[in-house]
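Attaching a single structure in structure tokens format; questions to follow.
For this view, one protein chain was removed and the others were kept in their places.
Moving on to subunit A:
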Amino acid sequence: MSDSWESADMMNVAAARELHDGDVCLVGVGPPNLAANLARRTHAPACRLVYESGAIDARPRRLPLSIGDDDLAATATAVVSVPEMFNYWVGAGRIDVGFLGAAQIDRFGNLNTTVIGDHDNPRTRLPGAGGAPEIAASAGRVIVIVKQSPRTFVEQVDFVSSVGYGPTGRERRARGAGPTLVITDHGVLEPDPDTNELTLTRLHPGVTVEQARQATGWALKVADSIKQVDPPTAAELTALRRLRNREPVDA
């Protein structure tokens, strides 16, 4: 097998590395699902996966295709109703890490998953808020996984579906710490400690600061000392490939 990899692999691997043993992680569809299950199969076998469908401590044997797969309920410690999940678990602050995606993100980590254009007459109707607003508000920390492009990294989001640090970076009132990491296919952005402006702090292997700037719809702030992300290991790539092929964990 070749150990070649693509920027999307690096993004998923970088996201997985941010989960630690014991973390309670709320998992949504798409890249978050891949990252969380990758963490569980590599360095963080004891991280706890919670799915908004109600499965608590799910241990899926194969990568679930949806958040409601039967394998999640079958392997969970507890399965709770959706109101219970959002009131007693998410809203109450029992989630350490929430992974979110977005169609648009601004420099203060505010996220749009609702519409492109006007809400009443949108150019593009997106899926909507789902579980994200409460995860963004109440999870201990939020990790946004999103590919970087000027269409996605915009000066102003068309609709605030989930709040990061607010319109000027100073309006966050929620319980959790907000989007502490934004992991892209170019690198990693973190909020500036003083202003909460997303700042490029790490670059993936082979990516330049200039490329990251080109992929951002605002004048991207870059940290003074930028770190290099380690490339994916063979073990990470193997686990990622097996997850994508939906191979059972014990096969």
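Just so we're on the same page, a contact is a pair of C-beta atoms (placed from the backbone, for glycine too) under 8 Å apart; a residue touches a chain by one contact, two chains touch by 3 or more; residues count from 1.
Methods note: contacts and distances are computed from a predicted model.
Candidate names were "CoA transferase subunit A", "Dihydrolipoamide dehydrogenase", "nitrogenase" or "Proteasome accessory factor PafA2", and the UniProt protein name of the unshown chain is "CoA transferase subunit A".
Within the full complex, the residue among A:P60, A:G131 or A:G217 touching the omitted chain is A:G131.
Within the full complex, the residue among A:L49, A:I143 or A:V160 touching the omitted chain is A:V160. Seen from subunit A, the chain kept out of the figure touches residues 29-30, 52-55, 65-70, 72-74, 78-79, 81-83, 86-87, 90-91, 114, 119, 122-125, 127-134, 137-138, 159-163, 166, 171-175.
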